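One structure follows; several queries about it will come next.
Only one protein chain is missing from this complex, and each of the others stays in its spot.
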Amino acid sequence: MREGIDRIGIGMLGYAFMGKAHSNAFRKIGYLTWPPPLEPRLVAIAGRDEAAVAEAAERYGFERWTTDWQALVSDPEVGLLDNLGPNALHAAPTIAAAEAGKHVVCEKPLGRDADESFEIWSRVATTGVQHMCAFNYRFVPAVRLARELIDAGELGELRHFRGRYLQDWGDDPSLDTWRFHADEAGSGALGDLGAHVVDLARYLVGDIASVSALVKTFLPGREVDDAIEAAVEFEGGAVGTIEATRLALGRRNAFQWEINGQKASLAFDMERLNELQVFRADGDRARGFKTVLVSEADQPWWEFWWPPGHIIGWGETFVHEIHHLLSAIADDGDVAPVGATFEDGYRAAEVCDAIVRSGQTGSREQLSYRTI
Amino acid sequence: MREGIDRIGIGMLGYAFMGKAHSNAFRKIGYLTWPPPLEPRLVAIAGRDEAAVAEAAERYGFERWTTDWQALVSDPEVGLLDNLGPNALHAAPTIAAAEAGKHVVCEKPLGRDADESFEIWSRVATTGVQHMCAFNYRFVPAVRLARELIDAGELGELRHFRGRYLQDWGDDPSLDTWRFHADEAGSGALGDLGAHVVDLARYLVGDIASVSALVKTFLPGREVDDAIEAAVEFEGGAVGTIEATRLALGRRNAFQWEINGQKASLAFDMERLNELQVFRADGDRARGFKTVLVSEADQPWWEFWWPPGHIIGWGETFVHEIHHLLSAIADDGDVAPVGATFEDGYRAAEVCDAIVRSGQTGSREQLSYRTI
Amino acid sequence: MREGIDRIGIGMLGYAFMGKAHSNAFRKIGYLTWPPPLEPRLVAIAGRDEAAVAEAAERYGFERWTTDWQALVSDPEVGLLDNLGPNALHAAPTIAAAEAGKHVVCEKPLGRDADESFEIWSRVATTGVQHMCAFNYRFVPAVRLARELIDAGELGELRHFRGRYLQDWGDDPSLDTWRFHADEAGSGALGDLGAHVVDLARYLVGDIASVSALVKTFLPGREVDDAIEAAVEFEGGAVGTIEATRLALGRRNAFQWEINGQKASLAFDMERLNELQVFRADGDRARGFKTVLVSEADQPWWEFWWPPGHIIGWGETFVHEIHHLLSAIADDGDVAPVGATFEDGYRAAEVCDAIVRSGQTGSREQLSYRTI
Partner (left out) sequence: MREGIDRIGIGMLGYAFMGKAHSNAFRKIGYLTWPPPLEPRLVAIAGRDEAAVAEAAERYGFERWTTDWQALVSDPEVGLLDNLGPNALHAAPTIAAAEAGKHVVCEKPLGRDADESFEIWSRVATTGVQHMCAFNYRFVPAVRLARELIDAGELGELRHFRGRYLQDWGDDPSLDTWRFHADEAGSGALGDLGAHVVDLARYLVGDIASVSALVKTFLPGREVDDAIEAAVEFEGGAVGTIEATRLALGRRNAFQWEINGQKASLAFDMERLNELQVFRADGDRARGFKTVLVSEADQPWWEFWWPPGHIIGWGETFVHEIHHLLSAIADDGDVAPVGATFEDGYRAAEVCDAIVRSGQTGSREQLSYRTI
């Protein structure tokens, strides 16, 4: 144990793609961020497949493993539950952990629908623990810079948001994963990708007032949507589009968005996540979008890394995210507004539900949000 | 007169932005396309402002000018009426000219709404003259290449079209033009820019089955829309978005679209109109979008111009367009499918009307198209 | 004849690629630039092949044609000789025309080497006519904007110029053109492409002090160079590279350059000639290169064309060039510094000769320039 740095015990539920990404972040916190807000101790990892979870424990350095998530929740050495399980496993363990006094971080989407998400949020909120919904794209430095520019009034009144999250791995009838099963995933591209678009739309532009949407399944027999398309209006008056698809051939991780304000515009593509496009109506005769290498822009997270221009990767967003959460825990600080709370997770779920309803009814759906 | 090349007398209604673009095209046909299908003779130009139309006649080389469009229509030396007037002046002169036996080309949108557009199409169609709605972006070589690749089956089944036409000159309350008056223009960004998106969507993907849309006016007192946002479904099953705005700061002429098919994807931006982005799922381990400089791609119009890589400009699309129309007239050929007929103009108007209705009602609007 | 606009008779020597580009420019001057400085009258065209020159005369609208360039020079109705012939035909007709009191424009390179170029310059200069060496890339709006930014001190002290002109049509042993014959062309990629790089280097950064170069012929039996590579030092202290090749597969007309100054940097690619990349060290936290669509930048030539964002093509550079020359003739103004005079043509030839010498000797060659 390092002098003067407190430790926090981590219990992780899930060990696959997200398990690797989060474990990597926990392991790097202690030396890349210096001094770390808390020193993570990898106490236990849980998963359904005994051999796989045992190997994950050995690989990532967890002290023990279990196939029973209840063991994580009741483990006195676990101070933070990191829930990376399939969507159907978000509610019960997360609520149980919070009620056992543990801080909780839960992968997105928070629940499989707005009701379940509200249940998670409202029950966890009463316990007083820190809670974060793992919308990791808030932790891309370019996204944070965008938010800072908007907060500083550099864009003026916002007129447009157009966001789309395009991937292309879904066009394979032989593929099977929990992500294609309605009971486990809740929805398809909507909850997997569209929820990210909704969250950044809310983070950057504000709450959504209405959606007019299409929900489409292309592959015969697939239980969940392959794509959603929505025209949206924001409470602040901006209008735009939200799209998500797993069938945009050639786009691998293309979460692209653009915001047009009265004084400036911003544009972004996750496949070039180190860059933010910035246009300002500043009277300069040399008028155009600037390609900002974000390492340049006095970003608070950049000190963890390298000199300017030495770009970072997608995995680093999790280091920023975990660092942010551990700082909030250590200092009894606020996860919001930089991080997404469970309330943010719930509100995104309301929008996703409205997209589903609009797809079914053909009507524009007005949003209303519950409070606690 | 050149030996063996017939002449055709041109009557032009309008002399401003589009007058310059079309006059330039007529003047270049005779030597850039060789031999030209017909040799244009600039007979007469009409406009409301006497001094301005007289100067335009001198500048562009028309033999005479008039402030009375009826004089164009009754002029026996005019074989082709080119109608570039405000939208409210599309119907009467175009119909009259056709009924006087003259071929007609009319700027987009064909009419101010679907009814007026249908009236123009149905009455002109019975006369037997050639008619073209001047959707000039079909005459961008990259767009034609896209159509050829789609026709050849290289994309397979089409899944997505997302198109947006973004400009930024509209955010000026002091600006006044016929384009902001409902009676003269019919609509705002919708008819001016959105109609282009609708036409290319139809040209490349096929007819549109339904729209779920928002229509938004940001500036107080403006009679027409500043922006439209729509989720759309095509008859062939593809889904996507159509957007148009004059308030996207930093986007000057950004008509951007992307098409995802089962075997390939295409993407385009009018601000780089010489380039087509092409992705093919061809099994190559080096997988990605190819930036095709379209001068390379055996385009039928490229012979008019320069060696490969020596790019062309926006104005050249009109040379291609006029050449195409004159060829159809000379050979008694078909304007369609490369060029837009008045039927195409009418069908685009039906979609625009449905966007307006959906904006008002909040409901998804199903399209139906009249026939003659 | 238009009232109040004087006419000038044009005699053109050559009718192929450059004949088309220049004829197009002469024909557009009269209506795209308004009022034009002078109204060009296409008096006569000369060329070696009787059928081809006759067809060119008909196509481009010259009143007469000849296979004898002397006829152009002695034609009293010719006021301006436009020499587009092979390099070996630059000296004699150009000098003769000037000595007959005609203004002269001559394609680049001015002569086949520095001696011939000096002969042309010095003899023409004594006649008092206007003379321009047709380095048309000075007439790209982005290049002019670059020069204006440099002249305004926005870059501060210049440190680096790296320019390369890359094409790829040269790798065909079966191809034959005067451009591959030493006696007609003088050199290969050097005079054809490298001379453009040298001219813009001089135009933007200043005169060149020394070169250390390689000259390479890849194809067996080819008489001229396929590529040149040079490390260069400028009189003002900047250092950099100059490259030209016809064997850069995939690069069709990629004349790319970058300039780094103490306060700003600029970058350009002819395949995207409407764009200038501009970086400024202005203390903005959002730091990066701006992609300037040059139509935006109050460019003096832009009024000839379209609204902002409606891009222009390579061919339009000749309209700017001819307009500039005719303005100088009409007003007895200066071709320099925006246009290249024959002195600029000569100085570029000195640099090209030094590249050849350095390639042969292996030594760094110091430049010295003759004066008259």
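Think of it as A, B and C in the order they're written, each chain with its own count starting at 1.
The criterion applied here is as follows: a contact is a pair of C-beta atoms (placed from the backbone, for glycine too) under 8 Å apart; a residue touches a chain by one contact, two chains touch by 3 or more.
These figures come from a predicted structure and were not determined experimentally.
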For the chain not depicted, the shown chains it touches: A, B, C
Using the touch definition from the top, which of C:Ile5, C:Ala52, C:Ala92 or C:Leu214 touches the missing chain? C:Leu214
Taking the full complex into account, find the residue in A:Gly101, A:Gly236 or A:Pro308 that is in contact with the omitted chain. A:Pro308
Tell me, which residues in chain C touch the chain that this view leaves out? 159-160, 162, 164, 166, 168, 171, 210, 212-214, 216, 218, 227, 229-233, 237, 239-241, 243, 245, 247-251, 258, 260-265, 279, 281, 287-289, 358, 362-364
Touch rule applied to chain A and the missing chain gives residues 2, 17, 20-21, 23-24, 27-28, 30-32, 34, 58-61, 167, 169, 251-254, 270-274, 293, 295-296, 305-316
Counting contacts across the full complex, list the positions on chain B that touch the omitted chain. 145, 149, 275-276, 278, 285-293, 296-298
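Just so we're on the same page, only the chains that are shown with their structure count from here on.
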Remotest chain, chain B as reference, centres from CA atoms: A
Per CA centroids, the chain at the heart of the structure shown is B
Averaging C-alpha coordinates per chain, one finds the centres of chain A and chain C separated by a number of Å equal to 54
Centroid distance [mean C-alpha coordinates] between chain B and chain A, Å: 42
Note: chain C sits from chain B at a C-alpha centroid distance in Å of 36
By the touch rule stated above, which residues of chain B touch at least two different other chains? 251
